[in-house]
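First, the structure itself, so that you have it in front of you.
With one protein chain removed, the remaining protein chains of the complex are shown where they sit.
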Amino acid sequence: MNASLAMGAYGFYVWSSVAVFFIVLLIDTLAPLARRRRNLRELRARIARQENRRRPGTPPSNESNA
Amino acid sequence: MANWVPLWLHRLGSPPVFYRFAGAVRPWALGLAIVLAGVALYGGLFVAPADYQQGDAYRIIFLHVPSAWMSLFIYGAMAVAAFVGLVWRIKIAEVVAMESAPVGAAFTFITLVTGSLWGKPMWGTWWTWDARLTSELVLLFIYLGVIGLYHSFEDRRQGARAASFLVLVGAVNVPIVHFSVNWWNTLHQGSTVRLLGPSHIETSMLWPLLTMMAATKLYYVASLFARVRADLIASEGGKGWVRELLAGRDGDAA
């Protein structure tokens, strides 16, 4: 097992290739998930702001029919 | 007869339908991609015999060649989506084209780095001005240009349309670059490195390669769908369906 992990004399090159492949693709997988979560959070905050603006005072007349 | 295919494609052009479809497909594609990549890497790194010329260093092929295929395949898919988006002004096609670019750039980058890591022990140099390497580098620049142009516009759709046009210009350009670099190499007669000798490939080496190819394709689908979903949330934020999504299931599901 140890011998096959060493890849002859080329272990460094083979395993760095594997590492580069997975690190780049891991970043590529996580980036859109984080972006989606951020977008959802911002959207939720925006909706909450709009709700707050509508609720506490008197009901605004220009949006009552919306 | 087969009327449902165009009908289904037509329905898929609507952002909420695509959002749900992408959300349903993405985990399966990603899971299958991981399983296939694991099988392919086991087969390629441990099962397949060492090459009689290159020893174990050739095993980089199982990462390098699928990535190189993907860098071109994604450009092709992006060009088709860009063309569809420009001609028929379908929003989803524009988003698909623009969100393909980062995935393509990632695979191009992997191709360049793994190619260098392969070249260093094999040819004694990590970079040579060969037509294939230079074309791949130019491809990376085109991907970066597309991403940069898309993000330099205030208005997303306008940016997407301008960058889609750049994608089509680049599609014309890449073969010309390849041809001109080939010509340039014959002129300069510098380091003529044979990248892949005329060798037939063993079955024990072929199946991991093909499995890895399938895995990268599925990975592209998964990553693209995740990106399109993130993009749609931002660009369709004011629409009713996104608000329903937020109110209904707290946003994290679906």
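For clarity, chains are labelled A and B in written order, and residue numbers in each chain start from 1.
Keep this in mind: contacts are C-beta pairs under 8 Å (C-beta built on N, C-alpha and C of every residue); 3 or more make two chains touch, one makes a residue touch a chain.
Operating definition for what follows: contacts and distances are computed from a predicted model.
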*From the list "Heme exporter protein B", "Amino acid/amide ABC transporter ATP-binding protein 2 (HAAT family)", "Cytochrome c oxidase subunit III" or "Phosphate transport system permease protein PstA", give the UniProt name belonging to the chain omitted from this structure.*
"Heme exporter protein B"
*For the chain not depicted, the shown chains it touches*: B
*Have a look at B:102, B:170 or B:208 and name the one touching the chain we're not showing.*
B:170
_Option touching the unshown chain, where B:181, B:205, B:218 or B:233 are the choices_ = B:181
*By the contact definition given up top, give the residues of subunit B that touch the hidden chain.*
86, 134, 138-139, 141-142, 144-145, 148-149, 152-155, 158-159, 161-162, 165-166, 169-170, 173-174, 176-177, 179-181, 183-184, 187
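Just so we're on the same page, only the chains that are shown with their structure count from here on.
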*Hey, how far is the Cα centre of subunit A from the one of subunit B, in Å?*
19
*Enumerate the contact residues on subunit A facing subunit B in the complex.*
4, 7-11, 13-14, 16-18, 20-21, 24-25, 27-29, 31-33, 35-36, 39-40, 43-44, 46-47
*Touching residues on subunit B, where the partner in the complex is subunit A*: 30, 41, 45-46, 50, 55-57, 59-60, 63-64, 67, 99, 102-103, 106, 109-110, 113-114, 117-118, 120-121, 219, 222-223, 226-227, 229-230, 233-234, 237, 242-243, 246, 251-252
